[in-house]
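Take this structure first; my questions come after.
A single protein chain has been omitted; all remaining protein chains appear in their positions.
As written, the chain order gives the labels A, B and C, with residue 1 at the start of each chain.
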Amino acid sequence: MKPAPFEYVRPGSIAEACELLAADEDARVISGGQTLVPMLAMRLARPARLVDIYRLPELNGIRIDGDVLAIGATTRQVQVERSAAAQQALPLLARALPWVGHPPTRNRGTVGGSVAHADPSAEIPLVAVTLAAEIEITNPDGVSTMPADDFFIGPMLTAVMPGDCVTAVRFPIWRHARVGTGFHEVSARQSDFAFVAAAAQIALDDNGQCIEAALGIGGVGDRAVRLDVSGLIGGRPDKTAIVELVRDASQVLEATSDLHASADYRMRVAVTLGVRALEDAFRDAQGGAQ
Amino acid sequence: MKLDIGGSETIPAPVDALWVALNDPAVLIRCIPGCKSMTETSPDAYKVEMQLRVAAVGGSFEGAISLSDKDAPKSCNIQVSGSGSLGHGNGTARFDLEPEGDGTKLTYKGNGEIGGLVAGVGQRILMSVSKHLIGRFFVALRKEFEASASKGVA
Amino acid sequence: MKVSLNVNGRTREAEVEPRKTLLDTLREDLSLVGSHAGCEHGVCGACTILLDGEPVRSCLMFAAQADGYAITTIEGLAPAPGELSVLQDAFCETHGMQCGYCTPGMILAAQALLQRVTEPSREDIVDAISGNICRCTGYGQIVEAIELAAERLRQVNMPRSSANADNAPAAPHGDRS
Partner (left out) sequence: MTAHPPRLKFVSSNRRVREDRRFVVGQGRYVADIVVDEMLHVAIVPSQHPAARIVSIDTSQALTMPGVVYALTGEELAKAVDPLMNGLDTPKVRRYPLAVGQVRYAGEWVVAVVAESRAQAEDAIEKVRIEYEPLPYVIDAEEAITAASAKVHPEHGTNVLLDRTFVWGEVDRHFAESPRHLKFQVKWGRNSTVPIETFGVVAKWDPWREMLDVWASIQMPKYPDQISRALRIPANNVRVHHDVDVGGSYGVKRGIKQTVLVSHLSRIIGRPVRLIEDRLENMRAGDAHGPERLFDVEVAFNDRGIVKSMKMRALDNVGAYAGRSPFQLGKPIGAIVGPYKIESVQYRAIATLSNKAAQEAVRGFGQSPTNYAIETAIDKVAGALGLDRIEVRRRNFIRSDEFPYLIPSGTHYDSGDYHTVVDKVLRHADYDALVRERDALRASGMMAGIGIAACLEPSGGNSSFEPLLNEKNTTTTWMDSCRINIDGVGFVTVAIHTTSSGQGHETLAATVVGEVLEIDPDKIRIVRPDSLASLPSNTPVGSRMAIMMGGACYHAAQKLKSKLTQIAAHQFGVAENDAVYAQGNVTDPRSGKTLSWIDLVNIGHRQYHALPPGMDPGLETTHVMQVPTATKLPEDGRVQMYPCHSFEFHLVLVAFDPEIAKPQIRRYVIGHDCGTVINPHIVKGMTLGGIAHGLGATLLEEFVYDDEGQILTQTFMDYLLPSSHEMPDVEIVHHCTPSPFTVFGQKGSGESGYLGAPAAISGAINDAVSSLGISFSRLPIRIAAISDAIAAADKIKKG
């Protein structure tokens, strides 16, 4: 399990990185390497050149930018996990992070890397889709953003074009007084790929009425999917209502089967975990007001 | 592992033109993602070299493509087999062409079998990668005719 | 390409191909064979080393990426020849191993935890070693070893009190953020 030969370049700036990527269609970005290196080792991936962006200072860091928490692509997952600002502004991501790999991979794995590899059961892309985050992409033409929903296409497939580099993920911050989150996941072992993961975020007004709601499901099909739970808004739904809503909303999911779990299982549990994540989020939001 | 594919696409070209294109190695080289060369080994049989690249996944393959049961310009069967470092695969598919408006509706249905490394470690991505590759093929095929159409206007 | 690595406090140079992992470089070029190859795809943790005090997979990074960090391997833990660290000694006391193959990675994962958390709960310990697969022990005596070491380190550190995550030497490398 030794990678095929490649050249290694460590550009000094993101502009230089993009030039390198644009000039060579066999070049790939490497950052934390926690997803890419196993693929290199198995020779599933065989770029001719690795462009290492891990140490570009402008790509590392967590900053609040108005109503957005922008996380630089090379920010390590553990940095986010330990960041008070991120925990406060983005409690859903904070809940999801302990499920990402295990401690040693979070020490090196980056937020941008997880997004760029688009594993359908990865937690960070799920949170990005759930909250309608924007993926910041830099290429020789400049910086642009793309909604997470458009960015993820399928396993390992994203809208990134040759010469593109994911440089940040911009998560919207909900500024409501009462925001609650819920995150559930099931996998064979805790650190394995999720069969199903559900992420929910809810905002309530002072009367306890739902004013904003988001639910995302990962692991079930080719990519994380944001379900339409707008039906929750304006009400104080009980469990039955939530179950019905999630069941209807989940009709859009397409589940895959593999040796670990059947498609039926994924579909059923998507509803179960979706409901639980929402219930937790409601409970959390209600508790948050006290 | 088994892989089933199927679907239909509308191509902005008359049936006859599409038929000719689909039998033209030059067109196929341009349209098959990663196809580097196609050499005719006997009538309707080609040796192909491919350099596949889908996101981070990539590998080179050598294989053969042959066409059979041709019923010009309506249908034909295509057999594909290949192997490379990532594994081997073979499959057959049937194409049916029928006019649809100004263009042609191309319906395909086939199945394949894949073995080796990708069958073992790439299951999670194979289905979606194959869909993606088929998608790229049709995008390229459509472009062929869009290009020739614009040329025609000029 | 030439790489210059700071390993266990010493600067070491090696001439490697870009594709050579840090693990293979440590083992083959620097003769530090305590880090082991188990799966070479980042699951088993036998290759765990500390990078600026944090456990990472040395099979998932290239030597070319490892310059500028303080790298600690299992060979860097014993305070003197023939003398064990408190944690290593605790592993011996509870017999927290059998074949010994996963042990260096396991100890380094535990080392990082104890640097950060002085009173780890059982859950903290289980989580900290959850990325290190041991096929022999069923983990029971490993968890006991880490609990025992934590307790002993607390006693050692008692007079100075409150060593916590903020002033532990293993803080994430802020210089690069």
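Methods note: contacts are C-beta pairs under 8 Å (C-beta built on N, C-alpha and C of every residue); 3 or more make two chains touch, one makes a residue touch a chain.
The structure displayed is predicted, hence computed values, not measured ones.
Contacts of the undrawn chain with the visible chains, over the full complex, involve A, B, C.
From the options C:77, C:112 or C:153, the residue with contact to the unseen chain in the full assembly is C:77.
Which of A:111, A:242, A:269 or A:285 touches the hidden chain is settled by the complete complex: it is A:269.
On the side of subunit C, the interface with the absent chain consists of residues 17, 19-20, 27, 32-41, 43-44, 46, 73-75, 77-78, 84, 88-89, 91-104, 107, 125-127, 129-143, using the contact rule stated above.
In the full complex, the hidden chain is touched by subunit B at residues 1-2, 83, 85, 87-88, 113-117, 119-121, 123. The chain not shown here touches subunit A at positions 1-5, 42-43, 186, 188-193, 195, 259-262, 264-266, 268-269, 272-273.
The criterion applied here is as follows: only the chains that are shown with their structure count from here on.
Mean C-alpha positions place subunit B and subunit C at a centre distance of 50 Å.
Inter-chain centre distance (subunit A to subunit C, centres taken as mean C-alpha positions): 29 Å.
With centres taken as mean Cα positions, subunit B sits 33 Å from subunit A. Multi-chain contact residues of subunit B (touching two or more other chains): none found. Each of residues 42 in subunit A touches at least two other chains. For subunit A in complex with subunit B, the residues that touch the partner chain are 25-26, 28, 36, 39, 42-47, 117-118, 120, 153-158, 160, 193, 222, 256, 258-259.
Within the complex formed with subunit A, the residues of subunit C that make contact are 1, 17-19, 21, 24, 40-42, 45, 48, 51, 54-57, 59-62, 64-65, 109, 112, 127-128, 130-132, 172, 176-177.
Residues 53-59, 85-86, 117-118, 121-125, 127-129, 131-132 of subunit B touch subunit A in their complex.
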